[in-house]
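One structure coming up, written as structure tokens, with questions to follow.
One protein chain omitted, others in place.
Coming up: subunit A.
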């Protein structure tokens, strides 16, 4: 389905090509990494957009980095960049580290465990081009967005937490804890520098600060396939730290 119009839309007004850098922070993703890379190569290849995949492995003991090296040989060092770190450090620092090595003018952040599907990336790109958005966020809560693999308890917690967040923060985005997003590179750089929270709240803070700084946010419905939920239930601790983080954002932004 690639026609001349699509090819033309790859260049911006300065005549330079748009390049999309996908940041993949990994920890023990030896099995999933080849699959997510295969899917990324498939959908980017079909869409014709320029891309690179930056794998940021935090010293995974299961050999994720070795698998990444094999993928690099298969797909090329220009497409798969390895920028590992010695140990498990936070997501915010992973983004900072990744951005430093990103040659693209757009950055896509996503999970490497196959809960986020690369088929939505062309939709993110088109949405960004259509509205000139500074960031495009995948939403599970609107349109035909949704999840697979969640029981009633998990859905209740998710919707309940989102409702409280909407009431308190009025953020202008439907899915704040999602981590499947497309950012203009300079916007991501600016936001990561400002955000101080951890975990779910970090992703929320990114959107709240984006709105504060006057950036525009677009949304694309996505499906979230949770294959991990069975092993790691959302416990009381995470709920408490989420509420603490939310109240902090409420009082400081």
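Everything below uses one rule, namely that contacts are C-beta pairs under 8 Å (C-beta built on N, C-alpha and C of every residue); 3 or more make two chains touch, one makes a residue touch a chain; residues count from 1.
The definition used in the following text is that contacts and distances are computed from a predicted model.
Student: Report the protein name recorded by UniProt for the chain absent from the figure; options are "Dolichol-phosphate mannosyltransferase subunit 3", "Guanine nucleotide-binding protein G(I)/G(S)/G(T) subunit beta-3", "AP-1 complex subunit gamma" or "Sorting nexin-12".
Tutor: "Dolichol-phosphate mannosyltransferase subunit 3"
Student: Considering the whole complex, which of A:61, A:214 or A:235 touches the chain not shown?
Tutor: A:214
Student: One chain isn't shown here. Among A:53, A:81, A:99 or A:114, which residue touches it?
Tutor: Touches the omitted chain: A:114.
Student: With the missing chain put back, one of A:17, A:70 or A:103 would touch it. Which one?
Tutor: A:70
Student: Hey, which subunit A residues sit against the chain that's not shown?
Tutor: Per the touch rule, subunit A residues meeting the hidden chain are 31, 34-35, 38-39, 67, 70-71, 73-74, 114, 117, 141, 144-150, 152, 155-156, 158-160, 162-163, 167-170, 214, 223-225, 249-253.
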